[in-house]
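Since the structure comes first, as structure tokens, the remarks are kept for the end.
In this view, the complex is presented without one of its protein chains, the others remaining in place.
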Amino acid sequence: MNSHSSDKKGILRRLRRIQGQVSGLERMVEDDSYCIDVLTQISAATAALQACALALLDDHLHCCVADAVTRGGDAAREKVDEASQAIARLVRS
Amino acid sequence: MNSHSSDKKGILRRLRRIQGQVSGLERMVEDDSYCIDVLTQISAATAALQACALALLDDHLHCCVADAVTRGGDAAREKVDEASQAIARLVRS
Amino acid sequence: MNSHSSDKKGILRRLRRIQGQVSGLERMVEDDSYCIDVLTQISAATAALQACALALLDDHLHCCVADAVTRGGDAAREKVDEASQAIARLVRS
Partner (left out) sequence: MNSHSSDKKGILRRLRRIQGQVSGLERMVEDDSYCIDVLTQISAATAALQACALALLDDHLHCCVADAVTRGGDAAREKVDEASQAIARLVRS
């Protein structure tokens, strides 16, 4: 069992929209759009990816991590460590 | 004339690779991959989008902005203001 | 009881070092240091603040959040929501 099943459809919808944003970026560059406009769209796609990551992470904390913590022991601590490391990668990217 | 023509091919190559990363993310979620693995790939795609933005911005400063500054006047100041605002959006996204 | 007591000394040490970095920044600007050097130091102070936040958050997940989840119920869900929102603020800042 994985933790994002609870909102799999919502996550897939977000990813498809981001897919569309990146295709749009390719068309903009092919059509020689003004670079500031391209940069604005890249900022929007980056923010959308981050929002998607935050939704996944929220799901993961509420399901996987909470389940492991309820069972307790080393597995619980490892699950929290793993989540912390994923958070650090997100904050730094 | 736009400023990213000098490295249009390189920017398009980067965007196609990001497109592939986002498609890969959709498959991972459809296949119920472990959320921490999905998050790791989202961090990688975010970093790739930021690197693409930085390449575009570098191009824009060397071409568009430098050309406007050489001509001088209000247009130069506006071009620098516009670049500053795009940088602020990138830093905050 | 609060969750960062376990590493209160470590967090305070980090904050004092950041305090020193910000004082150093003031001296650099007063002495008319070159702005690129000032910007490099600002990036270092920002990264240090983020590292401090990640250490605090790791502590918070291992203590406060794990305790609440073990007790279960609405309080557990609220604690996880609250942590998620703090993570979102960190990712966006």
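Structure notes:
For reference, chains read A, B and C in written order, and residue numbers begin at 1 within each chain.
Heads up, the rule we're going with is that a contact is a pair of C-beta atoms (placed from the backbone, for glycine too) under 8 Å apart; a residue touches a chain by one contact, two chains touch by 3 or more.
Note that the structure is predicted; figures quoted are calculated from it, not measured.
Listed for subunit B, the residues touching the missing chain in the whole complex are 50, 53-54, 57-58, 61-62, 65-66, 69-70, 72, 76-77, 80-81, 83-84, 87-88, 90-92. Seen from subunit C, the chain kept out of the figure touches residues 2-5, 8, 11-12, 15-16, 18-19, 22-23, 25-26, 29-30, 32-36, 38-40, 42-47, 49-50, 52-53, 56-57, 59-60, 64, 82-83, 86, 89-90, 93.
Following the convention adopted for this analysis, only the chains that are shown with their structure count from here on.
In this assembly, C is the chain whose CA centroid lies farthest from the centroid of subunit B.
Nearest to the global CA centroid, when each chain is reduced to the mean of its CA atoms, is chain A. For the pair subunit A and subunit B, the distance between mean C-alpha positions equals 18 Å.
Subunit A and subunit C have CA centres that are 21 Å apart. Of all residues in subunit B, none touches two or more other chains.
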